[in-house]
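Shown next, in C-alpha cells, is the structure this report addresses.
Every protein chain of the complex appears in place save one, which is left out.
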Amino acid sequence: MVVKMVIEVRSQPFDPWVELARFQAGSHLVPGSYGACATFVGTMRDFNQGEQVETLFLEHYSGMTEKLLEQQAEKIKSEKKLLDFLVIHRVGQIHPNDPIVLVAAWSAHRAAAFDGCRELMEYLKSQATFWKKETLDTEHEKEHRWVDNIT
Amino acid sequence: MVVKMVIEVRSQPFDPWVELARFQAGSHLVPGSYGACATFVGTMRDFNQGEQVETLFLEHYSGMTEKLLEQQAEKIKSEKKLLDFLVIHRVGQIHPNDPIVLVAAWSAHRAAAFDGCRELMEYLKSQATFWKKETLDTEHEKEHRWVDNIT
Amino acid sequence: MTITVRFFASLSEQLGMKEITVETDSIQTLSDVWARVTDQTPPDSLLCARNHAYVTFDTAVQDGDEVAFFPPVNGG
Partner (left out) sequence: MTITVRFFASLSEQLGMKEITVETDSIQTLSDVWARVTDQTPPDSLLCARNHAYVTFDTAVQDGDEVAFFPPVNGG
C-alpha cells in the first residue's frame, strides 16, 4: 500500500477538526503506529496591523503552490521520519473566523511531530505562493490593500 | 466575563477533534480574535522499547496533577499572551490507538501558540504526576511493567 | 500531629502501601516521615510532595499535611 500525504488547496470553507478526524479514520495511518500528532490551524482574524478587516482575498499560483508544499513536506517527512502530513489551505474570499490553513504531522514520537509541523508551517508562510488582499472596514468606503508582510 | 482554561483528567475515552470543535464553539474564544491554534495529541502506541504493548494503566495523583497543570498553564498563558488553553489527559485502563493527551493553545499569532503548546506538553511529560504501567503481550503470560523513562 | 502519607505507582507496590496516617509529635521533615513509615533506604530517584506541591526532603511538615512519595513521572 502506497500511502500519500494530502496537500490540498481549497476554495471552499473547511472545518479543521472534521478534516483531522476524517484523515485519521482513513487508510493513511496504521492504528497503534503513531504516538504523536502536532497540528497548527491558522484562522482569519478581524484585525491586522491595527485595522479592522472585513474580508480577505487569498490568491495563489495554482500548480506551483502545491508542488512546493509537496516537495517540502516530503523532505521534512523523510528527514524527521514522520508517518504522514495533512495540509489544507483556503484560497478565494475568506471571512473573519474562517480557518485559512491546517498543517498536521504524525509521528511515533512527539519531538518529530512538533518540529515537522512547525517547519512546514514556516516554509508555507515564507515560500508557498499565496498572497493576501484585505478589504478594510473603514468609515466611508471599502479600502483594499495587499498585505506586504508575513504576519 | 471570566474565561477559564479547561484542564481535565478523564477516565473515559475521548476524541480530541470532537473536544476541540466543542471547545471552539463554546464561549471561551471570541470569534475573530485568534489567528493561531497549535495542538498536540499523544496516542497510545502498540509498541514501546521494542516490545508489543497490550494495554496501559495510567495512574495519577488526583488533586496535585490538576493543580500543577493549571498553575503552569496560567504561567505560560500570561508569559506568552495566549488567549486560552485546553488540556485533557486520560487515566485508567487504556488501549492501543486511544488518545492519551490533548494540549491546545490559542493565540493571536502563531509563534506564541506553537511555543505555548510545546512548553506545556514538555512540562506535563516531566512534572505532572502521572505514571504508566504497561501490560506486555508476551508468548506465555501477561507481563506487567512500570514505565521508568519519559518517552 | 497527624500526617497523611501517600505512595504512588511502583513505589506503592514495592512498599505494599497506598496511604497511611501517621500520628506523632516526633517528626519535623519529610525525611522523618519517610523513616517513620518504612525501614527501606529511599530510592535515588524518589520524589516527594507536601500538600500537592513538589518539595525537598528537608521541608518541614505541619499538623494536617498530606505528604506524598513517588517515582519519576511519565505521563503524556
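For reference, chains read A, B and C in written order, and residue numbers begin at 1 within each chain.
In the analysis below, a residue touches a chain if its C-beta (ideal position, glycine included) is under 8 Å from a C-beta of that chain, and two chains touch if they have at least 3 such contacts.
Model, not experiment: these values are computed from the prediction.
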Omitted chain - touching chains that are shown: A
Option from A:Lys4, A:Arg22 or A:Lys67 whose C-beta touches the chain left out: A:Lys67
Residues from chain A at the interface with the omitted partner, ascending: 42, 58-61, 63-65, 67-68, 89, 100-101, 121, 124-133, 146-151
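To be clear about the criterion, only the chains that are shown with their structure count from here on.
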Identifier of the chain whose CA centre is least distant from the whole-structure CA centre: B
Centre-of-Cα separation between chain C and chain B, whole angstrom: 26
Inter-centroid spacing, chain C versus chain A (mean Cα positions, whole Å): 49
Chain A and chain B: spacing of chain centres that average the CA atoms, whole Å: 23
Residues of chain A whose C-beta touches two or more other chains: 110
Contacts with two or more other chains, residues of chain C listed in rising order: 76
